[in-house]
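Input: a single structure, listed below in structure tokens.
The complex is shown incomplete by one protein chain, all other protein chains being positioned as in the whole.
Coming up: chain A.
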């Protein structure tokens, strides 16, 4: 029934997009231009035509797709296409909509179509909004909704510097679309955002290494992320779990450090 409804909605939307409703008003265009003028796009000479005009035919493109972004942002788009948000596009299907999700989604977001600009304001290139607010536009599960009770959210609110979250802010994207450093030949590190939102999810120890251990000790991280209730509550309190793995490690260390009276292997 739900699927049938989704098909109907998609049909209606297809009819909707076929109508010539693409033009913006003069004042809307002025607002967009204002946001663009102070963006890193403008300051890197990425102008309107860079995205809104086909390079070969010079044909006007009202709504550029992810392929347009991909011509400069190769890694973010490639990884986006491998995660749940983008996989349908990679497989030649219609874009993902929250209506298709098994997780609880916000009712008035059910028909949103996942593309780069669903989360990103592509004109301001401000990723603060993309890091939390964009997620909460659709996601409606307990973990998402309790984020604001966490210390992580406090850190984010404390900085909220524009145009992108700083190195002390912990947003939804920090854990689910983690920044990853790549060593360059000139000795510097290039930090890219891994847009494959499923990469750090399973198994959980991947998130521990990729993300948690930037700030937390290994035991604290494991004891938190392996407690489903704490995950659900979005880490609103310190972990109460004490994984046996660490007790076994301590016992093994004791043996290794030469305490042969304990027990023999």
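Note that a residue touches a chain if its C-beta (ideal position, glycine included) is under 8 Å from a C-beta of that chain, and two chains touch if they have at least 3 such contacts; residues count from 1.
We adopt the following convention: contacts and distances are computed from a predicted model.
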item	value
"Co-chaperone protein HscB homolog", "Homocysteine biosynthesis protein", "Cytochrome c3 family protein" or "APC family permease" - which is the UniProt name of the missing chain	"Cytochrome c3 family protein"
Residue of A:67, A:108 or A:253 in touch with the missing chain, whole complex considered	A:253
Residue in contact with the excluded chain [from A:44, A:142 or A:242]	A:44
For chain A, the residues touching the chain missing from this view	3, 7, 20, 22-26, 29, 33, 36-38, 40, 42-45, 47-49, 52-53, 58, 60, 62, 79, 82, 84, 87-88, 90-93, 96, 100, 102, 164, 166-170, 174, 179-181, 189, 191, 193, 196, 198-199, 201-206, 208-209, 211, 213-220, 222, 226, 238, 243-246, 248-253, 263, 265
